[in-house]
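Removed from the display is one protein chain of the complex; every other protein chain stays in position.
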Amino acid sequence: MSVFAGFGSDNHSGVHPDILSALRNVNDGYVVAYGHDEYTEQAITQLKEIFGKKTAIFFVYNGTAANILGLRSVTDSFHSIFCAESAHLTVHECCGPENYIGAKLVNIPTPDGKLSVDFVEPYLIGVDDPHMAQPHVISITQATERGTVYRPKEIQSLADFAHHHNMLLHMDGARLCNAAAFLKTGLHEISGEAGVDVLSFGGTKNGMMYGEAVVFFDTQLAKNFEFIRKQGMQLTSKMRYISAQFSAFLANDLWLRNASHANEMARLLAEQLQNIPGIEITQKVEANMLYAVIPNQCITRLQKQYYFHRFNERTCEVRLMCSFTTQPPDVLSFAQAIRKTVGET
Amino acid sequence: MSVFAGFGSDNHSGVHPDILSALRNVNDGYVVAYGHDEYTEQAITQLKEIFGKKTAIFFVYNGTAANILGLRSVTDSFHSIFCAESAHLTVHECCGPENYIGAKLVNIPTPDGKLSVDFVEPYLIGVDDPHMAQPHVISITQATERGTVYRPKEIQSLADFAHHHNMLLHMDGARLCNAAAFLKTGLHEISGEAGVDVLSFGGTKNGMMYGEAVVFFDTQLAKNFEFIRKQGMQLTSKMRYISAQFSAFLANDLWLRNASHANEMARLLAEQLQNIPGIEITQKVEANMLYAVIPNQCITRLQKQYYFHRFNERTCEVRLMCSFTTQPPDVLSFAQAIRKTVGET
Amino acid sequence: MSVFAGFGSDNHSGVHPDILSALRNVNDGYVVAYGHDEYTEQAITQLKEIFGKKTAIFFVYNGTAANILGLRSVTDSFHSIFCAESAHLTVHECCGPENYIGAKLVNIPTPDGKLSVDFVEPYLIGVDDPHMAQPHVISITQATERGTVYRPKEIQSLADFAHHHNMLLHMDGARLCNAAAFLKTGLHEISGEAGVDVLSFGGTKNGMMYGEAVVFFDTQLAKNFEFIRKQGMQLTSKMRYISAQFSAFLANDLWLRNASHANEMARLLAEQLQNIPGIEITQKVEANMLYAVIPNQCITRLQKQYYFHRFNERTCEVRLMCSFTTQPPDVLSFAQAIRKTVGET
Partner (left out) sequence: MSVFAGFGSDNHSGVHPDILSALRNVNDGYVVAYGHDEYTEQAITQLKEIFGKKTAIFFVYNGTAANILGLRSVTDSFHSIFCAESAHLTVHECCGPENYIGAKLVNIPTPDGKLSVDFVEPYLIGVDDPHMAQPHVISITQATERGTVYRPKEIQSLADFAHHHNMLLHMDGARLCNAAAFLKTGLHEISGEAGVDVLSFGGTKNGMMYGEAVVFFDTQLAKNFEFIRKQGMQLTSKMRYISAQFSAFLANDLWLRNASHANEMARLLAEQLQNIPGIEITQKVEANMLYAVIPNQCITRLQKQYYFHRFNERTCEVRLMCSFTTQPPDVLSFAQAIRKTVGET
């Protein structure tokens, strides 16, 4: 029996049919490469309708690059970037940011993946001392790697703090759609409008095949990005195919429908698990993922049927993900498998 | 009237229908991300059937990354990389190699984009002198950026020279298919079998949407590549879609059919242009591109109808590209337009 | 009245007269640059008598470079380096290690600047996972930035742990002499003999003008160091002057006499301060520095007369340093000034 990978990651899903259609629809004819085409113009226009006309927006292949190159554009090698200790940026990029930017990542412990001014403030030291990395960016993830979601006011508060101290606010929006779906807001309200300066806007985890957007809310910050993207190995030649995906992703609220569904499935899973004795849900389930402590031997047994990750290889806290393709019966079966395994031990 | 972009670059074409079908065919169901899926296993198996079982093969998004990360894996920051002065690596990567690897690119003048032992040998200086970059890699492009093609013996000769001097031979194979189609050889005969150590094997210019392969002919050279790829922002999450493209690309000789057609169209264009007074074809037309000197004012006029590049913005030598989608009537029309423009001036 | 800088840093002292004499003594005549001279040969020989013949030893200008280039030689950009949260490497090098090596510094909280296997072990995660920085080096400082000293067994225990997990042990020995003087051991017993793989051996803080040594206890680790040093801007042309300093530093136990004196002065200062009400000595005084909490307003007043640093700009813990030139009357006057200031408030 093969292992069911559906709860392992939202990257384990395929691509939404509308996205696949979009790829076909732009396939005919010749268009100039590297983004000088009308499909790209169209997609950028759609994005600017959302994020505002005073933005500079660029496509790259993936979220790693969106984060690293976006930060590279606004950061010098002697700067530091504050982030939550659990941030993908610092945990799961194989020290790509340090390598590509030079800067130091300052890992700040948080209970739920969310930074706040209170958490950040004590790390603001060494300003103007050449011996010390210079605080320059606060990077937050929306929704966080722990499945929690920043409210607009929380973002604004961090933005105000950052700007007051000549710092910038960066947002890793790999799951921005899930956050907006949870909050029932638009995408802009929880990014640029709340004070974010640079945003990685992700599509891949929410139904696209590949492609992310880097959104600069101040065009001055983007003035070198075309060179940085090319040098950074992230300028796709056949750009129309990323653009077409984004156009379809934004049309008819596909992004919202996909994200809402994924969130809904995580809530369903939470409902199913919350009353199982021996299982402890450890984080609020706001986006499309659920963290829970499961007895160690149960994890081992379950992983024979279901592919999923421990949050940290040394603990019994596991991460369960849902996506736009998650089916309610699969959630129920999974919950049943967990219930059974825990009951047996 | 819109400008016809078909002769500007082989990147201006769309994607072959078989490739699009392949994307759809792997879309269903959940598979583990980052290459731990059966589609990737299948594609790697097909590539190993071509390039040999003792290879280590990895997918990245594009050719820039295939070159830079492949070279990064085998090069230290104090090394030098020899390449033709016209190599894409040194001319058109926005100094990405210097930035990412640290190493020095040694640009060697050549008449036709092809290095030879005689050209390379005088640059082999400073070995073991800590003041000087240490010669470590010879990088060649097959087919070259000038549309010429290395014969297997020429490659072997460079490989022997490199290995004799403790250097490696790298091949930028963005148009390896076009070279093989021209030589009527297999892909391995003009890469690993001829002594190449690391190969960038390109698909995008020959009908794929995105995705290139890095082929190490000595697995020891690849021992850190998984970390280098991830850190280098080139690990795609939904890997199945690159893998599916490669599987289709290699099945039924799609790669060969596409490349042969593109080459054939370049030859047709050459036939059409060769007798036009005032036009001088400057390079042998072996692969899918043609270089010609055209009077300056004609270039300006033609570019109102046709999108194409000057080889160097300061000269009147232009580059005309064909692709798998180039149609004979388009070639004839273009030739006619050139003939007319040149005749008028 | 000028501010007395003697307790601010051991870098505030001048150069020992024997060192100055040594500079004069090698000044005549021509010698080949970049270390190919007999003075350098002599100094390396002396160092090998201490650290063993199976070492590879190189001079650089300063401790920053000794640490960064020593680590660069044994670390790849996707590695992580574990160090105490208070390590100079991570706090006071303006993210030079991240910038030059690419690697991630993993900051481990410690009460006294000393790592132990218990502290380190939980951070050993993600091995072989390409998404995560690969644990590769444990870096310790001897004596630590907190003035404490690792015992040989403590070092051996970290070395065994590191080697068991295919990691290396690096030692920042900017104050190795002070540690040896405190422990009454030789320099080798607390470095190579205790399992250290790469050592930065410092002289500047202990009476030299400039110059530090990088000691590799396995010559294989040093195989590229000559290139790394040159490329890293740390190859001095007139090497004889660093070599002469080291020769004098090692001759007649100058290193030991200087370090013992500095340590003794710190102990004297501790004796003077320990009974002052309102002053809390916060770390064991083992080497040549003392940490104490002093009421905030006293710090402000004292700094009008004495130059010294707070450990962290946000706290009232100060660092007081002694050096080979510290005079007992200066210690007594300083203690008296503190006593007076604290008494007044």
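Going in written order, the chains are labelled A, B and C, and every chain counts its residues from 1.
The rule is simple: a residue touches a chain if its C-beta (ideal position, glycine included) is under 8 Å from a C-beta of that chain, and two chains touch if they have at least 3 such contacts.
Bear in mind the structure is a predicted one, so any value in this text is a computation, not a measurement.
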Contact set (omitted chain vs shown chains) is A, B, C
Which of these touches the unseen chain: C:40, C:178, C:191 or C:236? C:236
Listed residues B:10, B:93, B:172 or B:197, member touching the removed chain: B:93
Touch with the omitted chain, as defined above, among C:23, C:50, C:221 or C:293: C:23
Touching the hidden chain in the complete assembly: which of C:47, C:68, C:105 or C:276 does that? C:68
Please pick, from C:95, C:124 or C:137, the residue that touches the omitted chain in the full complex. C:95
Please identify, in ascending order, the residues of subunit A that touch the omitted chain? 34, 76-78, 102, 130-131, 134, 224, 226-231, 235
Where subunit C meets the chain that is not shown, the residues are 4-6, 8-9, 11-15, 20, 23-24, 26-34, 61-62, 64-65, 68-69, 93-96, 99-100, 204-205, 209-210, 227, 230-238, 240-241, 307, 325
Given the full complex, what residues of subunit B touch the hidden partner chain? 77-80, 90-95, 98-99, 102-105, 107, 122, 125-126, 130-134, 312-314
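Please note the rule applied: only the chains that are shown with their structure count from here on.
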With chain centres defined as C-alpha means, what is the inter-centre distance between subunit A and subunit C in Å? 41
I need the residues of subunit A touching at least two other chains; which ones are they? 93-95, 99
